[in-house]
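The complex appears here minus one protein chain, its other protein chains still in place.
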Amino acid sequence: MPDSHPLPTTATVRVQRFNPDNDKKPRIQEFKVPLTADTTILDALHYIKAELDGSLTFRRSCRHAICGSCAMNVNGRNMLVCKTPLTRELDQQARVTIKPLPYLPIIKDLVVDRSSFWEQYQRVKPWLIPPDNVPEKEFRVSPEEVEALHNAETCIMCGACYSACQVIAMTKEYIGPHALLKAFLRVLDPRDAAPGERLADLDGGDGVYRCHTIFNCIDACPKNLNPTQAIETLRKLAQKRQAYEVERAERQKTLTQPVK
Amino acid sequence: MYKSTGFISFVLRRFTGVALVLYLFMHILVIGSATQGAAAFDATLKVVQGPLFKIMEIALIAAVAYHAFDGVRLLIVHYFNVIDYRKSMFYAAFAVAAFFTAIGGVLILQALLYHA
Partner (left out) sequence: MRIFQMQRISAIALLVFLGIHMAVMHYPPWEIDFRTVVIERLSSPIWKVIDIAFLFFVLMHALTGAYVVLTDIQRVNTYKRVLAGAAIVLGIAGFIYGTATIMAFQPPV
């Protein structure tokens, strides 16, 4: 921050509260928290819980952007609060509004029910289905093949994209960007033995064609991943599913040999 | 609501799409008066070519133009890897649609004033 605007010493954090025992509707509560240049939004929530109101409920675990517990909606954007500096989100009056992830049932305060998120994740069989010829030592995958997976690999399952998706807002039957990205990772992995089976499910009514390229998932992702492009790729692969299966079977014959 | 350019384009696309479906069926019914002969057709057309309908047609042009150019934008997104330019492409589609609407609108208004 430039020197002409000295940092205010306190920030107003507006938190959406909801206690299912007493409240009919969520309400906004304001807290004043001390502010320094390196306060994160999660620090502010911790301060509120420790010093001001111990009943404030939120999820967090790792505090360094890898567990994916702390995704919340700050000023209308989904993000990880543990890696977001509070100063970045403050408005002119040094205020910030924190809400739970949208479009999901609220359990309490900032904690949402993510069952549908995990159900869809399970549905795409997120694990690797290995081929029959599992090598004694290692699979040999070319650098290009690894590179192609890079977009999907670093997902931390925080749910920011899922809950930003306008289609998810309308129907929970849609597989969702997170699970489609995971499916993309498995479909493109040369070690996976069942890309055809996977594509067949993604090709159905709840799969890739429900995506209407709204791009909210890209904007929301704290890891800068690109679910939309993954879905576009899956659409193309789903159209030539049989050929892709044959190609994969062919590739797997040489999967244990050194890459030329 | 999770607001973004993508969200706005999505809502506009759906809204214009549904409006155009309704318009399409009205259009088919109106032009269908031709099956009752030339006189019936001319009588119906006289009604729907009145000034009020002319003004509403400007909204129709806007809806068609937006829906069409947003569709072109989507086709480009589908078949080329241009996701990095998603925001500028949305503005481009919007600008082109606005341009066509303006031309159509001016021509319609001109014809209206000229005839009046």
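Per-chain residue numbering starts at 1, and chain names A and B are given in the order in which the chains are listed.
By our rule, a contact is a pair of C-beta atoms (placed from the backbone, for glycine too) under 8 Å apart; a residue touches a chain by one contact, two chains touch by 3 or more.
The shown structure was predicted, so the numbers you read here are calculated from the model rather than taken from an experiment.
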item: Full-complex contact with the absent chain, from B:I8, B:M56, B:L75 or B:A95; value: B:L75
item: Which residue of B:L20, B:A59, B:V82 or B:A98 touches the chain not shown here; value: B:L20
item: Contacts of chain B with the absent chain, listed as residue ranges; value: 14, 17-18, 20-21, 24-25, 28, 31-32, 34-35, 37-38, 41-42, 45, 49, 54, 57, 64, 68, 71-72, 75, 78, 107-108, 110-111, 114-115
item: Chain not shown, touching residues in chain A; value: 167, 170-173, 203-205, 207, 209-210, 235
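Assume only the chains that are shown with their structure count from here on.
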item: Gap in Å, rounded to a whole number, between the CA centres of chain B and chain A; value: 37
item: Of all residues in chain A, those that touch chain B in their complex; value: 76, 78, 102-103, 164-166, 169, 212-216, 218-220, 226, 228-229, 232, 235
item: Residue ranges of chain B touching chain A (in the complex, touch as defined); value: 1-7, 9-10, 74, 77-78, 81, 83, 86
